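Apart from one protein chain that is not included, each protein chain of the complex appears where it belongs.
Chains: A and B, in written order; residue numbering restarts at 1 for each.
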Amino acid sequence: MPRSWWARIRKNPGRPGSGWSVFALGLLLLATGLSGCHSEPRADFAIFNGNEPETIDPQTLTGQPDGRIAASLFEGLTRFNPTNARAQPGLAHSWTLSPDGRTYTFHLRTNLTWSTGEPIRAEDFVWSWQRAIDPKTGADYAGQLFYVKNGEAINTNGVTDVKQLGIRALDPFTVQVEVTQPTPFFLELIASRIFTVVPRWHVEKYGENWIRHGPVPCSGAFQLVDWRVNDRVRVRKNPRYWDAANVDLETVDFRSGDNANAALNIYLTGGVDCIIDKTAMPVDLLDELLKRPDVQKFPYLATYFLRFNTTKAPYSDPRVRQAICLVVDKARITARTTRAGEIPTDTLTPPGTGGYQPPAGLTRNVARARELLAAAGYPEGKGFPVIEYTYNVGTKLHEQVAIELKETLAAELGLRLELHPMEWGPYLREMNALNFDMIRGSWVGDYEYPNTFLDLFTSNNGNNRTGWKNPEYDRLLGEAAATVDTAARFELLRRAETLLIHDEVPILCLHHYVGVFAFDRTKWTGIFPNLIDEHPVNAIHRLTGAKPVAGGEARR
Amino acid sequence: MQPTPTPNQRAWRRFRGQHRAVWATVFLGLVVLGSLLGPSLTGFDPNAGGELQYAAPTAAHWCGTDVHGRDLLTRLLVGTRISLLVGAVGAAVALVIGVIWGMTAAYVGGRVDNLMMRFVDVLYSLPNILFVMLGLITLEAFSTRYLNAHAPELVATLHLTALFVLIGAVSWLNMARIVRGQVLSLRTRPFVLASQALGAGHIRVLARQILPNILGVVIVYLSLTIPAVILYESFLSFLGRGIRPPQASLGTLIADGAAQLNPLRIRWWLVGFPAGLLASLLLALTFIGDGLRVALDPKADR
Partner (left out) sequence: MNFVLRRLIQVPLVALLVASLCFFLMHILPGSPFDRERAGPAAAKAAVEARYHLDKPLPVQYLYWLSDVVRGDLGPSLKYRNHSVNDILAQTLPVSFTLGWLAFGVALGVGVPLGAWAALRPGSWGDWCAAFLVLLGVCVPSFIVGPLLILIFSLKLGWFPAALWGGVSNAVLPVTALGLFFAARVARLAREGITETLRSEFIMAVRAKGAGEFRVLTRHAFRTGLLPVVSYCGPMLADLLTGSFVIETVFQIPGTGTFFINAFNNKDYTMIVGITLLYAVLLLSLNLIVDLAYAWLDPRVRHD
């Protein structure tokens, strides 16, 4: 057949009517292309979850969207209360703490099974935590397990036997955990992803990509149905979950995508029921969106700040850093750029973090700033080198902040700021290599306690990235960690934070984030504002009387 | 008796005869003038912010203001300058590579010609964004590694230059093909053969005999490359790989403005003016290109 086809071309290149063939081909392609489209029924509840997850393995994931999916599939000893993100009993129904505050004993529920039917026992927890701390697993968040005895030593290869980790199974239903020091936020900490229980036999059988070999045994309220890349991850209710009676949704879609305008369009046309990630809302429209009854904002445990390179002159001079901090109009920058009513701040720790009130920072004082700059040898900014300000591209916001900053410094101090936008990778490299004058930074708290912020700037913390080393700061934090009394502890932390944001200022704090979510509150309930932006999917309920979503499939 | 008009005079007359092209030239001239005068015309600094955030067009700000309160008209003019520069430099790079490549292939002929044109075919069939991205990412790595340490003020300039050159470097393929076609037919013409017989070197023959004769085609094609390059830059801006802020091109202004096309609140001036200006600019350039083609068409005299 091909031969005769070719021979015909060779012999008779000008077939009659072949001019139309181009047009005909076009129509044919149209027809075959259309037949390739097919739609599927949507889930009971569809969430716009932000960026495509990198991995949903609870022990190796890092991203917030990844974590939301993993949290619906896997649960730990405790879980988050959806209203205030405090710990409540999860797979453990109760626990006791030793008087010295260093040993926890957790009692598991006795009816626990994986979604595939096998029982969940104390040994599974021991193995899961050991997997998380094992350097061979490559968990980026393994640092969260450093509060557990021997955690840090194992992860940094000081101790080679993962069995030395301070977690033991006393019997099939009892888990004992030793912590290095009294840790007031420990119960909240272990509700997070990396402490959840994963199926040992399944992970060992399929290796790193066990999550993609179905059916995946799940310990959480949902089980994985399928994952279409850059489209959606679908989960279905896990009928064997201990609290399945209180899980209302049969199927849930986590939609991914990185275009905020498209996300909003999808939400407004009913393609998803909820936008849960603030990055999935157009920054430019946040003020307009917040006027709607279905959009709600809430304070969120995260801070936007800028780092100084304290190893480089003239930024090695605290007076220069103070001068720059004193001149920035944080309220103005925040109001003009972020647009969701973020809280301008002079402190790193958001107020009320675990009951802690941060100390006073440097409030705006242009006259004082000019004095300090002159005292440092740069009257009216004369002789001051160009400030190289590095930030990551990808969202317009950082660029807008940079431009506002540039104007303020030029107008008030006569300093010139040069913008260095960078892609994510180079940005991180330059930050780690201290190859900048000032660089954008931010930090999201992992648990509701000031240490989640203040620990960053100890001399040897890998996230310090300012070159700032202060023995007094380290000492105060160390002393606070060993102090059991909360008031005394907070006083020590306040003294440390004063060093950080008032005296030495290796960072310039700009604002505390707010979280924003959107869903129709006449139809759904169970998503509540809380400080660490935790919204367990198992708590989402359809309000009685509300009609099923148009186009929704019948409950199975 | 009237003297016989030279080919250039005939071409000019034919061009003048096309009103569309003439008006387009006038428009382009005005835009170029405006973009060169830019800030001094409007009285605003394109990068200086103001209190008036997102102001709709007023008597003070004819095209409104943006998120930082910067005058949009001034930014449009300065952005047009950059866009035109991208178009000109990109097209010039494409011109140089394309003409040299095409001339060499056709003049040398044989296996070399075959190989060179096969290379063009292969590049033609691959998405050129691949090469642009690879080029930009390599350069970014280079600039962050060395320039940040030694001469950070050069980073922006380097990026801009790289962008110009890279866009040009992926736009030369058509030029090479067209030039090759022309040279192939010229190569065996009597005046070329005569010149060679008189002992002229290859370079001399190419420069003196062949180049002047393909100039018309090259100019026409160049005028079509410029709008294509400008559009390509706007596409790169959408990918976040275009001109670096706070500088702006029409492309970055449009890419920023595209977010205004939403159902809640449309600040129309942020998208309408840049898109309108780009469209009319490209339109004018296309009309001029068409006009030039008719004017320089050797068949038109028959």
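The definition used in the following text is that a residue touches a chain if its C-beta (ideal position, glycine included) is under 8 Å from a C-beta of that chain, and two chains touch if they have at least 3 such contacts.
Values in this document were obtained by computation on a predicted structure and should not be read as measured data.
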- [ ] Please identify which of the visible chains the hidden chain touches across the whole complex.
- [x] A, B
TODO: Based on the whole complex, identify which of A:54, A:380 or A:472 touches the chain you can't see.
DONE: A:54
TODO: Please pick, from B:60, B:96 or B:261, the residue that touches the omitted chain in the full complex.
DONE: B:261
Task: Among A:84, A:265 or A:365, the residue in touch with the chain that has been omitted - done: A:265
Task: Given A:178, A:371, A:423 or A:474, the one touching the chain that is not displayed - done: A:423
Open item on the list: Suppose we count only contacts with the excluded chain; which residues of chain B make the list?
Closed with: 121-122, 124-130, 133-134, 137-138, 141, 145, 227, 231, 234-235, 238-239, 251, 254-255, 258, 261-263, 271, 275, 278-280, 282-283, 286
- [ ] List the residues of chain A that touch the chain left out of this view.
- [x] 6, 9, 13-20, 22-23, 25-34, 36-40, 52-57, 60, 62, 135-143, 155-157, 208-209, 211-212, 227-231, 257-259, 261-263, 265-266, 268-269, 271, 394, 423-426, 428-429, 432, 462-463, 465
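The rule is short, and it goes like this: only the chains that are shown with their structure count from here on.
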Task: Inter-centroid spacing, chain B versus chain A (mean Cα positions, whole Å) - done: 43
TODO: Note which residues of chain A are touching chain B in the complex, please.
DONE: 261, 264-265, 268, 282, 284-285, 288-289, 336-337, 386, 388, 393-394, 396, 399-400, 402-404, 406-407, 418-423, 426, 429-430, 435-436
Task: Residues of chain B defined as touching chain A within the complex - done: 47-49, 53, 67-68, 137, 140-141, 144, 148-149, 152-153, 155-156, 240, 244-246, 256, 259-265
